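A single protein chain has been omitted; all remaining protein chains appear in their positions.
Which chain is which? They are A and B, in the order written, and residues in each are numbered from 1.
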Amino acid sequence: MIEFTTWDILRNLLLAARWTVVLSLVSFVGGGIVGLVLLFLRISKRKSARAFAKYYIELFQGTPLLMQLFIAFFGLGLFGIDVPAWLAAGLALILWTAAFLGEIWRGCVEAIGKGQWEASASLGMGRLQQMRFVILPQAMRIAVPPTVGFSVQVIKGTALTSIIGFVELSKAGTVVTNATFQPFTVYGLVALIYFALCWPLSKSSQILERKLNVAHRNH
Amino acid sequence: MSLIEITDVRKSFGSNEVLKGIDLDVEPGEVIAIIGKSGSGKSTLLRCINGLETISKGSISVAGAQLMDDEVHLKALRLKVGMIFQQFNLFPHLTVGGNVMLSQMVVKKTPRPVAEATARKMLERVGLSQKFDAYPDELSGGQQQRVAIARALAMQPIALLCDEITSALDPELVAEVLAVVRELAAEGMTLLMVTHEMKFARDVCSRVVFMHEGRVHEAGPPGEVFTNPQTPELKQFLGLH
Partner (left out) sequence: MNYQFDFGWLFEYYPQIVKGIAITIELIAVGGVAGISLGIVCAWVRALGPAWLKPVVAAYVELIRNTPFLIQLFFIFFGLPSLGLQLGELQAANLAMVVNLGAYSSEIIRAGIQATPRGQFEAGASLAMSPFETFRHVVLVPSLERIWPALSSQVVIVMLGSAVVSQIAAEDLTFAANFIQSRTFRAFEAYIVSTAVYLLLAILLRQLLAMVGWAIFPKRAAR
């Protein structure tokens, strides 16, 4: 039997962690774009658009991410597409992330007082202009901390893609465990790598939040 | 033809009818004070004229622009009437200058240098030219309200709606805002203001409209309305028994 040093284990895990990072970035950026569309639908004047966004968010927030991954993986196959794990993983994570970001951002937009909408309307601005020049610049300021905070959920969410066979940090953990029979060390290291990725984001989200509150009180 | 024509306007919130058939015509250059108890519908009427509330029945037109519930008509209407709010509603993320320039550039597509020149002129008019680069939260309430007036004026409206614009101000700041309004009135601007400042209404306005329970209950020149009220409700409102 081959002996594995802790360094061997760590090196293999870190190599796989690259894919965790890539998948997280893709999901976050893609989810942000779709989430922005959802935000606009959710606060649209059209009832049908609002209802669609509402049920979309309800559905993706009310079911397990793991099930969404399974359905993307097996469901796309029904259309005769041979779905590689990375495609199902990326697609499901983007749609899932969008639901949460859309909802977070809606909260931020709704936190902007009615007076801002009324003042900009009385100056003759259309709805898109109100959003672009008055509402979003203010909403974006308060959206930064919770958005950064949610990026941690995205990174942790990518761990589930190991279950449909995408090889990232968690999957590597299982593979290395099966080769080394050292689950305590391996999963401990896996946890530490996730922690190293997530903790700085959690912390900066907290700091940004605190800064924002201080700035608010000075108004 | 009058400048503002309000014809049989009715407005309900759910089963609660707030405006029960309002008729009011405003001529160019008139300065009208709308007075009445809270809940009499006076703020709602003002907000209807600017399309911030939809009306259930009747019609409103300003210089030929009809109130209709679509973006094109609303924009045409709002280019003719400016509105000043009780809570100022300045845009906190923009400087004073930015506040006054924004809608000129965005709505009217005015080039930046022209918008800036207009903004400086309007701020001069309300006595705040030195605050061009300040942010709203660095100003007193009275200064913020004067910026809001400059912001509305920069769109060159033919009438201004003022919704209790001094009610949120500390007493010592009321005068500086009213002085600006007085000057506008002297320059011939058409003004419709909901106000609790009775002395101001008596001194400056050409007509006073007393609203009671969603109707125009009594109206006339301030001399008549204040010294010789006809109805018991107005007498009670003015504190005469």
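A few remarks follow.
To be clear about the criterion, contacts are C-beta pairs under 8 Å (C-beta built on N, C-alpha and C of every residue); 3 or more make two chains touch, one makes a residue touch a chain.
A quick note: this is a predicted structure, and the numbers were derived from the prediction, not measured.
Within the full complex, the chain left out of the display is in contact with A. Summarising the interface, chain A meets the missing chain with residues 59, 62-68, 70-71, 74-75, 77-80, 152, 156-157, 159-160, 162-163, 170, 173-174, 177, 182-184, 186-188, 190-191, 194-195, 198-199, 202.
Everything below uses one rule, namely that only the chains that are shown with their structure count from here on.
Residues 113, 115-116, 118-127, 129, 133-134, 137-138, 141, 218-219 of chain A are the ones touching chain B in the complex.
Put simply, chain B touches chain A in their complex at residues 50-52, 71, 74-75, 78-79, 82-83, 85, 87, 89-93, 102-103, 106-108, 137, 148, 151-152, 155.
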